[in-house]
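First the structure, in the form of structure tokens, and then the observations on it.
Only one protein chain is missing from this complex, and each of the others stays in its spot.
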Amino acid sequence: MLRSVWLVPALPLAGAAINLFAGKRLGRWAGILASGLMVVAFALALGVLAYLLRLPGNERLVVRHLGDWISVGSFRVAADLRVDPLSVTMMLVVTGVGAVIHVYSIGYMDGDPRYGRFFSYMNLFCFFMLTLVLAQNFLLLYLGWEGVGLCSYLLIGFWFERPLAASAAKKAFVVTRIGDTFMLVGIALVFLRLGSLDFSAVLRPSIESVQPSGVFTVIALLLFAGAVGKSAQVPLHTWLPDAMEGPTPVSALIHAATMVTAGVYLVARTHVFFEISGVALTVVLVIGLVTAVYAATCALGQDDLKRVLAYSTISQLGYMFFALGLKAYAAALFLLVTHAFYKALLFLSAGSVMHGLGGETDLKRMGALRRAMPFTAAMFGVGALAIAGVPPLSGYFAKDQILEVANRSGYLIAWLVALAGAFLSALYISRLMFLAFFGQDRTERAAHESPPVMTVPLALLAVGAVFGGVLGLSVTSGRLQGFLAPVLGELTEGAGGLPTAVLSVISVLAALAGIAVGWLVYGSGKVDWVALRVRFAGVHEFLAHGWYVDDVYSTSLVAPGKAGAAFLASAVDQRVIDGCVNGVGQLFQWAASRGRRLQTGLVRNYGLAFLVGVVLIFVYVGVRLS
Amino acid sequence: MLAQFLIHPPIQLGPIGPELVLTGTAIVVLLGAAFNPRIGHSTLLLVSLLGLAGAALVSIGLWDWGGELTVLAGMVATDRFAVVARLILLGIAAMGLVYGYHYFRRSGEARAEFYPLVLFATAGMTLIAAAADLILVFLALEILSLSLYVLTGISARLSSVEGSMKYFLLGAFSSAFFLYGVAMAYGATGSTRLSAIAHALAGQTGSLGLALAAVAFLGIGFGFKVAAVPFHMWTPDVYQGAPTPVTAFMAAGTKVAAFAALIRVLETSFQPLTLDWTPLVWTIAAVTVVAGSLIAIAQTDIKRMLAYSSIAHAGFVLIALTAAGQDGISAALFYLLAYALMVLGAFGVVMLVSARGEGRTSLASYAGLYRRSRLLAGLLTLFLLSLAGIPPTAGFIAKVNVFRAAVAAGHWPLVLVGVLASVVAAFFYIRVMVLMYMQEPQDDAEPDRSPWPRVAVAVPAVLTLLFGVFPGIVLGVLDKAAILRW
Amino acid sequence: MLSEYLPIAVLATLAVLFGVASLGVSALLRPNRPTRAKLAPYECGIEPARLPAGERFPVKFYVVAMLFIIFDIETIFLFPWAVGFRQLGLFGLAEMAVFIALVFVAYVYVWKSGGLDWREPAPRRAAAAPPTALEPEAREVVRAG
Partner (left out) sequence: MKTPISYFVVLSAVLFAIGSVGVLVRKNALVIFMSVELQLNAVNLALVAFSRLHGNLNGQVLAFFSMVVAAAEVVVGLAIIVNVYRRMHTANVDDASLLRW
């Protein structure tokens, strides 16, 4: 079975190639081909899983050697695929959710002029993502890492006729590349200090003795910087909301289910480094928590269907990093898996709504859609309940466990903040639900239900969203947790804290409270939310604009010589980060145009520059001699 | 004294076989065209390509040369380094010839002299890669330079003429410095033979002062040829002025040849002085990388932009040179190979986009290229990605190798500079991509649609990808070739 | 020991300073009584930025001059060869034959491509190519001094 594991990434690659060159001729078959390949890949992945399960728990690590990739001097990088519980879990998520979304896209992208190209990009993305999760060494991982970045760039800008899409694509590319650069330096550092890029050689607890822990802190933080960029955490989160300009299936696959979780995977994979340096772990925890709450509040202020979901994704990712920071790696992965299900479900339902309303995404022009498209409404409802954390849906278990660990870990404050976050997520999702599907009809055109090729995938994902919880019923003894334990280690039960039952009750109450408030304001009709918004215009604007931090910083950005501060500042706000990127760009532009003027076109000036160089070199020689 | 000097060495022409074949072919083509003015250019192209193929075969035959390390009184080295460098150069020349044949036919400036000139230049390049004596290095350098001056001015366009004059004046200037360097080396050690110089310096018998001066002057001469800051000023003008095929040929060829010679000189003769010249190379590399990447941003003409990027790449190869020994050499070789591929490809696309002559080389005329020709846009994207060093392209592997070698040699800050510079560089490469894919075409000028040139441009593309995904294919060979025997 | 460093030290300093020094010193020493003729920059009797005025010469003269230089300088190698003729013997003869043959190739090329015929413009190639320096036209004239 493992012989053919290389097929899992290879199949999408083949699909990408075929669709790239023959996409036009294939016509509608392009989508069917792409989806078919993904389904096969998923089946293979299941086969791998079955094989792995047959092995005893501590032997579940197989490295499939495909040959040497680079080998020069002391530097050898093998093209190895690593098959262990962690990579298999990710592999299943990517292929499974990916396959469903591919099928959905057949309907969604129908009639697009670049139909074939779309599926070619999607397949290519899956290939790179699988390379990323299956890599056995840092360089191969980095290859996948850059690859998914490139695909997301191509897919966000897929409708490049829209200037917004084009700029969003460029922004996503540049912002994530900031993180990537740090990550590359980190990888170089790994090779330099630890002497190898191979996971098996580097990612073992005994590595601690090789170098002082400070080194590991630096490495871990550099890698985490890459994760922050990819997973859109504060302060590099601002590209994700804009990325919603891309086609909705792209948002579902890349910007909710898979690519953005690559950061979580990276940290979980390299958790050894993070544990050796406790500092890095704390940084992860703080960043995660801050992001989780910050994004949740921002989500409350958005009026764009997809932007709400985008902020909610950021917030959920924040929860994952929070869990990682608490060393609850398995819990983080559990949330990752369930989130992949229900967030993809939400996005695809949103896509179905847009499909029904001819591309409308403004909540103010929706409402009462449950009549026009009951099935979509139901599916969206399932997703909403899941994310809100209502038992027995999958989201409940995942979030509940993280809260439980938080409480046990002794970070009381952290627990309370996270709880508030849970309340907020229930609130914004119910707001979304009621605004879109209940209340009076504010649509401008007759909505209609989507074709089965789109609704069936919804149903599939809904099943996952509902029953995903059974994967890990409890923090310690859950199936998934047990499966992942060999890689991520057992969770050490924190001492004290409230008993599990109490905690569960509390978190459920938080969720229900959120929903209740949401219903009261947006659903019941008793409160005129429009008037409310007008009355508290200040508050609303405050949230909609990400706490006005933007303006505070944009003013401080103007002040010259504060490039560093300005950078940190700008990261909180998208307009400013663009400003910053452009600012840097302009700085270079300026320097460049200066340098360019040196090129006067006059031979004698060239000769002068030449002679200046000569003199300098001879000054050096003179110094060297004396 | 005269007598003992005139004892003539044993004659072994094998190791300069490739050059003999090249010059022979060049002479045949030259006279053929002179005697029969009406001869078809396809014939000339064919003969020239055959000559290149023959030279390639001969050099491959030299891979397992069993005889002396140097022949012809220590003038010519017979190591595998020379073989590999020759093969790369011959490939470059072949591409240049094919481009030129197509280009000049379309621009209606077809001149029979083009083919022999390219062949002579190539002979100079391959000879310089194998030269084991400073006299020969100088002669080979002049052979290739003189041919390139003329090639640059072979078109009647004003910019071409001006470019050739600038190139010539500055080139002569720099070669004077180079020759002075040779004189210094000779004065310091009493010989121009690389091995003899090395021994003299290692034995402390030579004069250190003169030796350092020699390194400096030779470095200046090479610095000019490889376009290292501050000896780079000619590059943008000449690259822009010259006909695009010539630009492609000289951008790739000169750099490979000059670096091959530079590596040989530094790593053999002046190896005893490594500690003295490393800081020099270090600084020049840093300045070159930064300046090249930076100034490229402000360019509005794609040929100039590529010229600056080639300056930056020279800097990266210099970074590899700071890491002495086999490791650095093989990294440099791979980088040169990758660079040659991407620069040939990029200029090939430029040639096809500006259809006839030098019409449309401004960046503006690349807006919406994707609409006009998917193939060309795709190819250019690939080459730009490779130039920017983004996987999965040869450029990425090359950069990783170079950085690794430099880090292993302990040149941390230099690598940092390199990484940052390449991030900056990514800006303007991506800008071109954005132009091609995300903007409306500004004019409806058709790119060149003739099939064969496109195939020719596709060749480097395929190789770029191949070496990017499976660098193992060549790295092994390069490793074997990265040992200088002298 | 020190004497070893002397040449390089002198060389470096001079190479840097000489140009500046000479210009500066002359600027200080010379009497300054400008006339129009004096103010005109002196370039070996050639006016700057322009080949000299005067009667017009066919560009042919340049061509012939160039050819003369090249073929003239090649003979440089004949002298050492002549000196060492006896020691070199047959080998030397063969080498020199090859060398002269190569020079002859150049000669033939020039001849065939019309570098030598005085009156007629050189026979054009199939593609009517504009003239480059390799192949000047007789009609073209240039002002020369």
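The letters A, B and C name the chains in turn, as written, and every chain counts its residues from 1.
In this text, a contact is a pair of C-beta atoms (placed from the backbone, for glycine too) under 8 Å apart; a residue touches a chain by one contact, two chains touch by 3 or more.
Keep in mind that this is a model prediction, so the values were computed, not measured.
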Where the missing chain makes contact, among the chains that are shown: A, B, C
Omitted-chain contact residue, chosen from B:F168, B:W277, B:F383 or B:Y437: B:F168
Touch with the omitted chain, as defined above, among B:A55, B:L144 or B:V182: B:V182
Touching residue (missing chain; options B:W65, B:F104 or B:Y149): B:Y149
Touch residues of chain A, complete complex, unshown partner: 596-597, 599-604, 607-608, 611, 614
Where the missing chain touches chain B, by residue: 1-2, 5, 135, 138-139, 142, 146, 149-150, 153, 156, 158-159, 161-166, 168-169, 172-173, 175-177, 179-180, 182-184, 186-187, 190-192, 236-237, 240-241
On chain C, residues whose C-beta touches the chain left out of the figure: 3, 6-7, 10-11, 14-15, 18-19, 22-23, 43-44, 46, 48-51, 59, 62, 65-67, 69-70, 72-74, 76-77, 80, 131-134, 136, 140, 142
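By definition in this document, only the chains that are shown with their structure count from here on.
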Pair sharing more residue contacts (C-beta pairs) when A-C is set against B-C: B-C
Distance from the mean Cα position of chain C to that of chain A, given in whole angstrom: 69
CA centroid of chain B to CA centroid of chain C, Å: 28
For chain A, residues contacting two or more additional chains: 614, 618, 621, 625
Interface hub residues of chain B, defined as touching at least two other chains: 208-209, 212-213
Complex contacts: residues of chain A adjacent to chain B: 67-75, 139, 142-143, 146-147, 150, 157, 160, 166, 169-170, 173, 177, 181, 184-185, 188, 191-192, 585, 588-589, 591-593, 595-596, 598-599, 601, 603, 605-607, 609-610, 612-614, 617-618, 620-621, 624-625
Complex contacts: residues of chain B adjacent to chain C: 2-3, 6-8, 27, 30-31, 34-35, 37-39, 108-113, 150, 153-154, 156, 187, 207-210, 212-213
Complex contact set, residues of chain C against chain B: 4-5, 7-9, 11-12, 83-84, 87-88, 91-92, 105, 108-109, 112-113, 123-127, 129-134
